[in-house]
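Shown below is the structure under consideration.
A single protein chain has been removed from this complex, and every other one stays in its place.
Letters A, B and C mark the chains as written, and numbering starts fresh at 1 in each.
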Amino acid sequence: MSLFRYTFWRLLQTIPALFGISIITFALINAMPSDPVAIMLGPEQMASEEAIEAARERHGLNQPVHIRYLNWLVAVVQGDLGVSFYYNGVSVSDKILERLPATLLLVFASFVFSISLSIPLGIISAARRNKLADHIARIISLIGVSTPSFWIGLILIIVFGYYLRWLPISGLPMPYADPARVSGAETQFEVLLQTLRHLILPTIALGTLRMAAVTRIQRSAMLEVLNSGYIDLVKAYGVSGRTIMRKHALKNAQLPVITIIGLQISGALGGSVLIETVFNINGLGRLIITAIEAQDYPLIMGTTLFFGIIFIIGVVVTDIAYAYVDPRVSYGGES
Amino acid sequence: MASESKDTIDSRPGELFVPAEEEYSVDNPDEMDNSEDVGIKYTILQIKEDTTARIGLYIVSIIMIVAIYATIDAQLLDYAIAERFWYHPEFDPDSPEANLPPIGITNAYGEGTVAHPLGTDHRGRDILARLVYGSRVSIQAGVFATFIGMAGGIIIGSVAGYYGGRIDDLLMRGIETLYAIPFLVLIIAFMSAVGRDLVIAMVAVSILTTPVFARLIRSEVLSVREMAYVEAARASGLRDYQIILRHVIPNSFASVVVQATLQIGSIILLIAGLSFLGFGAQEPTPDWGAMLADSRGFLLPNPWFSVWPGLAILITVVAFNIVGDGLRDALDPYIDNSQKEDEGRI
Amino acid sequence: MSDSVGMKRRGEVELGETLVEVNGLKKHFIDNDGILTNISVDTGDGFPLKYQPKKVRAVDGVNLTIEKGETLGLVGESGCGKSTLLRTILQLLEPTEGNIYFKGTDLTSISKDELRDLRKDMQMIFQDPQSSLSPRMRIGRIVEEPMEAHGLLTKDERQRRAKYLLEKVGLDPSHYNRYPHAFSGGQRQRVNLARALSVNPDFIVCDEPVSSLDVSIQAQVLNTMKELQEEFGLTYLFIAHDLSVIRYISDRVAVMYLGKVVEIGDTDTIFDNPQHPYTKALLDSIPVPNPHRRGERGVLKGDVPSPLNPPSGCRFRTRCPSLIIPEGFDFREDEWDYTLSFIRAVKRRDFTFKSRDKVVERFFDGTVPRGDAGSVIDNALIHIENSDWQEASELLTEAFEEQSICARAEPQTYTQMEDTGVKHKTACHLHQT
Partner (left out) sequence: MKENIILSVKDLETHFFTSGGIVRAVDGVSFNVKSGETVGLVGESGAGKSITARSILRLVDSPGQIVGGEITFHDQMIFGTQERADGTIERHPDMLDDETLRTQIRGSKIAMIFQDPMDSLNPVFKIGDQVRELIELNRDVTKYEAKEIAIETLREVGIPDPENRYSDYPHEFSGGMRQRVLIAMAFSCQPDLIIADEPTTALDVTVEGEILNLVRDLQKKYNTSFLWITHDMAVIAELCDRVNVMYLGEIIEQANVYDLFDDAHHPYTEALLKSIPRPDVSIEKLDPITGVMPGAINPPQGCRFHTRCPDAHRACLDTNPPLIGLDENEQHNVACIKYDERTGYWESEELENEERNQIKGINNV
């Protein structure tokens, strides 16, 4: 089967997962005791019975649960995620598209940060096993795995924000935002610079946990590969240590790392909720918190679905990367 | 009846020959020579030798003692000891005589003095005391949620792993979908549905830890199921549940214990995150995450206020992780630890 | 003496009578590494997606009987279905077809509980000493497990019997409380033996029990197994890929190839005067610990075909050196042998094509056979010339191999009566004519 067919099948397989997500979220929402209409109309308008009835009618809240779910499903299939209660009038998809780029940028940057650090760190600590470099790497990764990401954020804010005043500590202007609304930036290029400066601290905070976890896995994967038969063989045939590390061992040692990165995406999304709160970045993470607090059903459904989509795209991408590196998988054809 | 001592061919089949009493004495269980025991004693022995694991073990036990003390005082004696010696956690500072504990006074955002070695928070409450009592929340949540998650995970995992086929697919598909939604978001949605309270947070976390254990136990059971001694048990006529209880669970338990210790660490991180977002412990219950949330407002005036709770979390989780790694090497040096890494959920 | 065990309900089998009878046994596995791989896009009419699961015919129609007190050796290359046959006989795997009579009872038609009760008389020993004993159980408890499973004897009686059996198999009874990791490979196989003996079974199935042991330990365990057989009147079904072990331990030997028994008979006859070409080739290709007979070995070329689609007719025909000459061709003396080795070399692309005469010289000693046989070979050579090996190989196989009776009809089992009174069966067309 070619790469294309494999991707097609993999995406096909994710539909039940998306379906499952929407059912679980819908069930959770409807278990919420408080009445969304009350929050929506606010105390003064609560007085008139018809106002409540009209609001319920408008948002179709009076039909039984499963009907509402089906309507929502039909609408989603046609790309309409419905209208938000809390931001009355604004369509859910617009709200999400407005907040999505910030989270995507943050999560993407945190992965770049964590992978570019953890893979070399893992390899070096495996190559120089039980020497100084190995112990340092292991201590860093142990602490990295055990530190709450938002606390790192706070510490970074204190050190780099207040004391050293090197880096901005809140908000994240988008690179395409117009320069006028971005402080300290005239040209579009300077806006981009501002984005990068604002991105540094949150990326480190969000990426540390993943960097530490991937380092540990990269190290144990490398150790395992280094005492396998084929490494023994190339050593016996006079291949130099550096080539063994760079070529023969490295490619095999990436396999467990790729799988773990796929699984960590949902962790990263979860983490972005915390980091966006610490650095008050208006991303999808904070949006979902406000949506849940406001019992804004369509917004909750929409954001959770997007979280699901990002995760699934991530897993499919890592699957394909895995199939690309490991010929034995060969896209599900006969191996 | 077989005359001599041998099961000769002509001995009536089905009759099992049992040698006479004096030929083979029955050892009474207590003086068995379990020098090469593979049970708990042996593993603790192993950990003793591994220095880092030993340090981890000491820290964990100190924290456990502190947490148990805090639980007794907070839940049973309703902070009686705290009031006599420390302060009352619910005390409202606005009242004029903020009756600070007899061991000393300081200003509202005071630096550390003997009275308050780690200073006080924005409401004048002693940070050290709140750290001590805050440990209750983290340890309770960590241990409680891990055990429930483990129990649920063992049941689901061993059934899915041992029987395979459709049940396996069904359970694993369900767990995969749970994994798709970020852990934190799922709990927050669950909490807002059921209500924001620490106990509910713990319940939510333990329900959602079950898939982590289910996946791990399923893969362990799958590998144990291929072992010849399971096939031997089936060939000698043991029923399925006997096989699971006698062979499958004990032999797949080693990595479950390791995962449990590592899981306590990641749950402490998770609960701290929840409280930070206001979904965990509510004011005024002392909780590390909540303290960090409060400290956000005072990063400039009193940075130390946010350092201490973070450090407390870090040290506790590091301790659990060290013990987990030590257990992994002690319990089964052959565990291929590349897959046993947890997935760093937060 | 305990009387906790009631009399056995089934009729008792005397020495020499049939203890186990297998007829028409088949076991096919659906090769399901994911539903997706079995779905293929069918460009034909009707529903575009076709679901045809690939079937692995591990055991494909086996008939054999095992007499009480004897050892039947089962031998064959890996992938021939030996261990699947063994596990299906013990009902650890659901047979697809056929039935198995154990002491007169058809195991495939009795209830789960009845089968469980019968397991008392059928026990199993495994190849890997490492993974056949549960690492977290004391060996005493391991030996007692079958007794416990069937609720036989009291706790103390079980312990005494376990110790008696440990000594019987050559272990020190005081090691009752030790864990398996304290024992060597050979000692662990003895624990396996003791466990099998604990319920005084009639029938023990052995899956390569000595293959992973050292030579000297192997001899010790084999001798112990022989002594126990005499003492307890045991019947062994013994699998091994090492033919010398099979020769030493078995009274009768069955040779399996790709899911079928191709030859079965008394051990010495099979080893000294094998009838089936596969058995001959197998015995001929094993190294012998005697330097003077160095180099006498023949070679069985080619790999075992895949059980997904076994060759038609006789399954060994793709590698059989004595494939029967297809009708309609008149070959002089060894012209057919030349053609056969040429067909196989082309299929395996075993040579580089320099020139037509060089190939003819090498395979046909200079002259291509006359008649239509010759013309088929010429076309094949032309295909090879413009390096279309695939085409050449298909042409040759269709013209020759597929026409032979070996490919067109399944061989019948031909029975000879040996002087030892043992039936010697061979499934090969050579014997039909």
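One rule holds in what follows: a contact is a pair of C-beta atoms (placed from the backbone, for glycine too) under 8 Å apart; a residue touches a chain by one contact, two chains touch by 3 or more.
Since we're looking at a predicted model, the values are computed, not measured.
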> For the unseen chain, which displayed partners does it touch in the full complex?
Replying inline: A, C
>> Can you say which of C:K112, C:H292, C:R332 or C:K354 touches the chain missing from this structure?
In response: C:H292
> If the hidden chain were put back, which of C:Q123, C:T267, C:T318 or C:S404 would touch it?
Replying inline: C:T267
> What chain A residues would touch the chain not displayed?
Replying inline: 228-230, 232-240, 248, 251-252, 325-328, 335
> In the whole complex, what residues of chain C lie against the chain that is missing from view?
Replying inline: 77-78, 170-172, 184, 186-187, 214-220, 222-223, 241-245, 247-249, 267-268, 271, 281-283, 285-294, 297, 299-301, 303, 347-350, 352, 389
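Assume only the chains that are shown with their structure count from here on.
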>> What's the distance between the Cα centroids of chain A and chain C, rounded to whole Å?
In response: 54
>> Can you compute the centre-to-centre distance for chain A and chain B, using the mean CA position of each chain? Integer Å is fine.
In response: 26
> What is the distance in Å between the mean C-alpha positions of chain B and chain C?
Replying inline: 50
> For chain A, what residues touch not just one other chain but two or more?
Replying inline: none
> Which residues belonging to chain C are in contact with no fewer than two other chains?
Replying inline: none
> In their complex, what parts of chain B are in touch with chain C?
Replying inline: 1, 6-9, 12-19, 21, 23-24, 26-27, 32-34, 36-38, 227-229, 231-239, 242, 246-247, 250-251
> Which bits of chain C are touching chain B when the two form their complex?
Replying inline: 1-2, 5-8, 12, 15, 69, 87, 90, 92, 116-117, 119-124, 126-128, 131-137, 145-147, 149-150, 152-153, 156-157, 159-161, 163-164, 173, 176-179, 181-182, 192, 195, 198-200, 202, 231-233
> In the complex of these two chains, what residues of chain A are touching chain B?
Replying inline: 16-18, 20-21, 24-25, 28-29, 31-33, 142-143, 145-151, 154-155, 157-158, 161-162, 209-210, 212-213, 216-217, 220-221, 224, 256, 260, 263-264, 266-267, 269-271, 273-274, 277-278, 288-289, 292-293, 295, 300, 304, 307-308, 311-312
